[in-house]
Every structure is written in C-alpha cells, then in structure tokens.
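A single protein chain has been removed from this complex, and every other one stays in its place.
For clarity, chains are labelled A and B in written order, and residue numbers in each chain start from 1.
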Amino acid sequence: MSPSMLVTVVLALSTLAFWQGKRRAFALSRQASTTRMHSRPGYYGMLTALWCAVPALVIVVAWQSASDPILTRIVMDGVREAKGALSPDQLNLMINDVRNLVSGSIYSQNVDPVLQLAAKRYQSMMHIGNMAMAVLALSTALGTAYYAYSRIKPTLRARNHVEMAVEILLTLCSTIAIFITVGIVLSVLFESIRFFQQVPLTDFLFGLKWSPQMAIRADQAGSSGSFGAIPVLTGTFLISGIAMAIAVPFGLMSAIYLSEYAGPKFRATVKPLLEILAGVPTVVYGFFAALVVAPLIRDIGLSFGLSVSSESALAAGLVMGIMIIPFVSSLSDDVINAVPQSLRDGSYGLGATKSETIKLVILPAALPGIVGSILLAVSRAIGETMIVVMAAGLAANMTVNPLQAVTTVTVQIVTLLVGDQEFDSPKTLAAFALGLLLFIVTLVLNVIALYVVRKYREEYE
Amino acid sequence: MRKFGLTLAAASMLVAATTTAQAAGRDYISMVGSSTVYPFSTSVAEQFGKTTKFKTPKIESTGTGGGMKLFCAGAGTDTPDLTNASRRMKKSEMATCQKNGVKEVTEIKVGYDGIVVANSKKAPQFKVSRKDLYLALAKVVPSPDGAEKLVENPYKTWKDVNKSLPADKIEVLGPPPTSGTRDAFVELVMDEGCSEYGFVKAMKKVDKKKFKAACRTVREDGGYIEAGENDNLIVQKLEANPRSLGIFGFSFLDQNADKIHGSIIDGSEPTFENIADGSYVVSRPLFIYVKNAHVGVIPGIKEFLAEYTSDRAWGEEGYLAEKGLIPAPKAEQKKYADIAKNLTPVVLD
Partner (left out) sequence: MSATQQSTMDRVHKGLAARYRKEKRFRLFGLSAIIMSLAFLVLLLGSIGAKGYTAFLQTEILLDIHLDAETLDVENLATANYGSLVKRAMLDNFPQVKGRRDKRELSKLVSTGASFQLQKLVMSQPELIGTVLSLWVPADDEVDMFVKGHISRELPESSRRINDKEIEWIDQLQAAGRIKKSFNATFFEAGDSREPELAGIRGATMGSFYTLLVTLLLSFPIGVAAAVYLEEFAPQNRLTDLIEVNINNLAAIPSIVFGLLGLAVFLNFMSLARSSSLVGGLVLTLMTLPTIIIAARASLKSVPPSIREAALGVGASKMQTISHHILPLALPGMLTGAIIGMARALGETAPLLMIGMVAFIVDVPSGFSDPATVLPVQIYLWADSPERAFVERTSAAIMVLLFLLLTMNATAVILRNKFERRW
C-alpha cells in the first residue's frame, strides 16, 4: 500500500471513527437519563477521530522519514560486500543508480548486476516495509480509536479535550513566526561572522569606499576590494529618499482626498485602482524604469544641458515612489479615519473650512500614525529589489546628486550572489553581511514605526 | 467540524507531497553555469528533449564561478551533471572537485565567442586599438608626458586618448568581475594594450602581481560603469545614450545589428567571419564540463553530448551558429567530439 493511499485510508477510518463516536454518544445520551452527557455528541466523535488519526499519522510520517535511510543502508551493505570498499561519493552515486532502477526510469544499457540485485532487494524490502507500515498504522488507528471509543462516558470531558488539542495546534502555528525570524537570523549570521573575520566590522560600517568587485581568484585583478558600506547605504537612502519625496505627498494627498472629500462611489472605484499600482510585480516596474523612465529623464536633462547618467538614481527613485504611493495612501487612510469625528465636528463648529480642519486638526492629530506609516514605507523602499536591480547601477558613488548613478544594498546582494563567483571569498560573504545589515535596518525602522503607530492608536481607543 | 476535516486534508496532502518529493531519483540532466554559454546549451537541450525519449535537461544560469562551485560540490544526484563555462576551469576549482570526490571531469570546447565593444548606430562607428581601450579604461596608466611611471588615469574624453576619436566623454558599460566576459576582456584587451609600453611589459618579468595590478585594474571614477549581467539592458541603454559604449558577447551584437554596431578593434570588425578566422582578436573559447561519474547514472548524458557535438548543432551550418556561437575549426571540433564520445578526463596544465 502506498503511503498516500495509507494516509487516505487512515483519514477515512478517522471519519468512520467520528460517526461511530458520535453515534455512541447519542445512544448514551438517550439511555442514560440520570446523568447528562458532558459535551455534545459531535465532540465525542471528534475526540475519537483525533485518537484514530493522530497516532497513526505520526507513525506514517516517522516511518517514511526513517525507512529510506535504513533500507538504503541495508541494501548498500549488500552492495559493499560485493564491491569492496567504496568512497562515500561512489556510494552516493550507486544509491542513486539503485533508486533510478527502483523507480524504473533508467535508460542505461549495461546495468551492473550487483546493483540490479540491490534494486530488487530494495524494492522487495520497500514492499514489505510498506506492508508492515500499513499494518502497524492501521492497527494503531483502530486500537487508539477503540480506546477512545470505549472511554466515551457521560463524565468524559470530550469538548475540553478536543479544544485542548485545537489550542495546542493554534499555539504551534503562531510560534512559526518566531522560527522564521530565527531562521533568517541564523542563515545570514553565520556567513556574516565569517565575513567579519576577514574584513573588520569597523571597516564595513564606516568605510567610505565600496568596491567589492575584488579579484575573485588569485590570478585576477579586479578592483581594489574595499568593503565600506557607507556609499551603498547613502545610495540606498538617496533612492529611497527620492521615492519617498514622490510617495509621501502623492500618497498623503490621495489619502486625504479619499477619506475627507471623495464620495463613497468615487472612493469605491479609485481605491482599488490605486491598489493595482501596489500589485504590479516589481519586475514590471523594473523594466519600465530602465527602458521608459530612465531614457526620458536623460533626454530631458540633456535638453537643459545637464549631464544625466543613464542609470540615474532619479529614474529608479521615481518609479519606486510611484509603486509605494498606494502603500502610503492606504496606511494613512486608516490613520486619518481613526481620528475621532468629534475633533472634526469641533473644528467645523468653530467655522474652519475643510482644508483648515485637515491641516490644523486632523493632520496634527494623525501625525504620529502617519509618521509610522511613512517609516514602514521607507523600510519597504529600502528592501525593494527588482526595480533597482534593473534600473540602478552598480557603481557605488557617494553622492547626493540624483542625476548620478548610485547603487543599493539589494542590488549588491543580487549581483554578489547571482554571478560568477566562488563562495568562500569575502566578496560573496559580503552579500550576507549586507543582508544582515538590511535586516537590521529594516527591523529598527519597523520596530520604531510599529511602536509609534500602536502608541498613537491607543490614545483614541 | 468542517474546518477540522479541512485541516486534516491539508496535512495529508503535505505529507504526500513531501514523501513523493524525497523518494524518486533524478531522471533528467541538470546543468548549471555561465550565462554566456546558457543560450547555446539551452538550444541543444531543447532539441535533445524534443527528438529523443529523454526528458529535457534543466539548465540554470548561475555564472561560470557559481556553476563551478555547484558542480564541484560532490558527486550524487543533488549536484549538477554538467556545467557551462565561459573560461577554462581554474586549477583551484579542479582541486575543490577532487577534494569533493569529483574525480573525472571531461572538458569539451564547444566553440568561440567574440567580445565586442559596441555603440549605438546613431553615433559613428568607433575605430580603436587595444592600447586606446587600455588607456581609456585602466585605473592607472603610464604618464601621458612620456615619463616611465604610472599615474591615475587622467583621460576624460576619447579625444584625450587618441586624437582621431570623438571628443565625447568616456562612458563604457561593461560586466563586473564576477563575469567570465570581464575576465576575458581584461586578458585579451587590457593586457595587450598595456604591454605596448615597454616599461610596463618589463614589470611582467620582475613582478607579475604588479603588472596585473597595473594592466587589469579598471577605473572606478565613472568612466567604466559596471552594468550587471543583463546584456539586453545594456543594449537598450546604449541606444538611449549614443555617446556611451558597451562591452558584451557577440551574440547580442548579432541579434541587435539594427541598433548597434561593433567597434573596429585593431583594424578588424567584429563579424562572424572575422571572429571565426581569428582576425578579430578579442575572442575566447567556451566550454562545457561533464562529471564522468554521472554518465550512465543520470539517463541521457552521453546522448546529450552526442547532440551537442553533432554537426547539425555546432557545425558551421548548425543551429548554434544561428544563435551566435562561433564554431571551432574542424580539426578542433573533431578532437573534442572524440573526447565527448570517450569521456577522456581533462588534465589541467
């Protein structure tokens, strides 16, 4: 019986167990007129079903993950006897050979008879193993289901048990977030530590020159190989700054108009349309920035006699800003809506016009929340990858001139990791260090932003 | 209750998916490596997949160095069977291979690729020598006043470099050192260009490191713009800015012949014929490497190599030439076809 089949059968059994448990609970509730059942019949059914399915599934999963290495080991022991000593890699290849034979998808004409034999053995053992697993899992399912079934009594607090099981599941699910964060930190931290062993932390944090394109081999001469993150950071902040210079006024004004002026119909059509801007994949924006906006800016610059780089920070920043507009607008929309109506009414009552109310009452009241949402948008701009990969350059110029080419943290990560390289040089490890830096910067921004937003919200609730 | 059932169903599907993912061995070829060879290998792979009973190989574009790293990580199905390279395997890479149990590796030279320096058709075609390119792009150059010392590159416009060139600002879009194209460009152009200065050339004998630092370091003051590996974007940017030049593989020039033209280097224009007969000097060989231990284990490797080295693929009239690969001379092709057939392991010298 194949594992997936087995799982299906176990689930079918557990459905059956559900009905049986429920029936028994019903029957008990009718005959036992003296004591009332503690829970509704469905809960007894569910409890039985859980008892039926969970242990059996645990067995299947454990068996599945353990059987393959064990079987391989047994089979390969046989092969080793026939072949003599083998290096681990040879062994690995032979294992694959056997696996291919087992799944019947090999075209090689001359298959080693030893391996063929091994494959046959593997197959027959797997067959026996699967049978054994099926017997074990099914008998466990039946056994535990019967145990639960036999315990169905009016005094059994079935609902509490079931709810406990569900709550455990819910708790587990919510802790996944912690595991993800831990995973991220661990996966970048180790490589970063290796990087900082080769390049001092202070050089990385305070160095004014970023030129990681050092020689990737002993016999190559690249650039100077300096790892000062400051120019990369200034580039990142320059582009993000331009993006925010676009996104904040546009996003904020849109949000104000939508929440304070627009009629419900206008709002209902325009809001989703604006959200489309946030939904367009960033690859698409990247191409647009590189092929339409950048040349346009360059041509305009030329007509004014300015020298504009074809990878100007302005192009990437503009397009990124447009992408972020809906992000700012929907967040500030929420914040503005959260300002109590009484404040507005008070202001109108004093004779202020709408715009005066907005400027002098609503915005100051909503300011912390707006600042929080802008910070969130900034962290998003800093982490944006595809637009800058396509439209911004690689040259780490330390400049605040938006017409020049600059580079960003994400661009550097991508180019350092998706290129011809060796994975042991500080150059590649620098990508992880940048990843860590990016993680920390966005983390700090987010924490501040969330703190501000939350604190502000509580003032009115 | 319904939710309960739903959760169970989802859980079971996950179990089924992971178990099937783990059990099966790989039955398709996996190839990694250079983005320059990628278009050619994918063509072969597609032809191979459509005309044989084997599955179409999976090919990833990871760059030569990244490919070598994956390739040499060990033998076994979770490692690739072949890797593309736009330069020869380095000794250090071979050592990694050996250490990780990849004992026998076959090297096949599949053809040549020209590296071109091109600009938009809106601007006049450039006529440069390798020395001009060196002077325009190096970080340090021999002092313009004739003194035998190296100074920070003082040249701002092409006219400064060579009187016959236009008075435009030097702006060259080229690959970063992660790219095999950059390696080849420095070796073929910059080295040659700077060897024309006697005192620099003399350095080669005395202090090789210093020589390389002098010749191969590219300027970082904005004259040379590292433009990533997306050659298509470089072409678009050249079109947008007619005064800039770009460095990339011949196949991109070939495909965009209506928008850009290749500069004449040392009197020879980058055309298919000129690169093939060697009169255009800036060309380099392309390779694929095979992990011999996988042949016969992963189905179809031999047949794939046979397709790659067949005349209809890499021949002068073959479909790879159509894609922009410059075929190797007949004798060389025969040699490598034999190597592919017998899987003669490579010995790097």
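Quick notes on this one:
Following the convention adopted for this analysis, a residue touches a chain if its C-beta (ideal position, glycine included) is under 8 Å from a C-beta of that chain, and two chains touch if they have at least 3 such contacts.
From a predicted model like this one, the values you see are computed outputs, not experimental measurements.
Within the whole complex, the absent chain has one touching residue among A:L136, A:I184 or A:I230, and that is A:I184. Within the set A:V54, A:V98, A:V335 or A:I382, the residue that contacts the chain not displayed is A:I382. Although one chain is not displayed, its contacts with subunit B can still be listed: residues 3, 6-7, 10, 13-14, 17-18, 20-21, 24, 28, 30, 35, 38-39, 42-43, 45-47, 49-50, 55-56, 58-61, 78, 121, 230-233, 251-252, 254-258, 261, 317, 319, 322-324. Taking the whole complex into account, subunit A touches the unshown chain at residues 159, 162-163, 166-167, 169-171, 173-178, 180-181, 183-184, 186-188, 249-251, 253-254, 256-258, 261, 268, 270, 272-277, 279-285, 287-288, 292, 322, 325-326, 351, 353-356, 358-359, 376, 379-380, 382-386, 410, 413-414, 417-418, 432, 435, 438-439, 442-443, 445-447, 449-450.
Everything below uses one rule, namely that only the chains that are shown with their structure count from here on.
Measuring from the averaged C-alpha position of subunit A to that of subunit B gives a distance of 33 Å.
Touching subunit B in their complex are the following residues of subunit A: 3-4, 7-8, 11, 14-15, 42, 46, 49, 53, 57, 60-61, 64, 68, 87-90, 92-93, 95-97, 99-100, 102-103, 105-108, 110, 169, 211, 213-224, 290-291, 294-295, 298, 307, 309-311, 389-390, 393-395, 397, 405, 415-416, 418-423. Listed in rising order, the residues of subunit B touching subunit A in the complex are 1, 4-5, 7-9, 11-12, 15-16, 19-20, 22-27, 34, 53-54, 62-69, 74-77, 86, 90, 92-93, 100-102, 139, 169, 176-180, 183, 186, 212-213, 215-218, 220, 222, 225-230, 233, 236-237, 240-241, 244, 293-294, 296-300.
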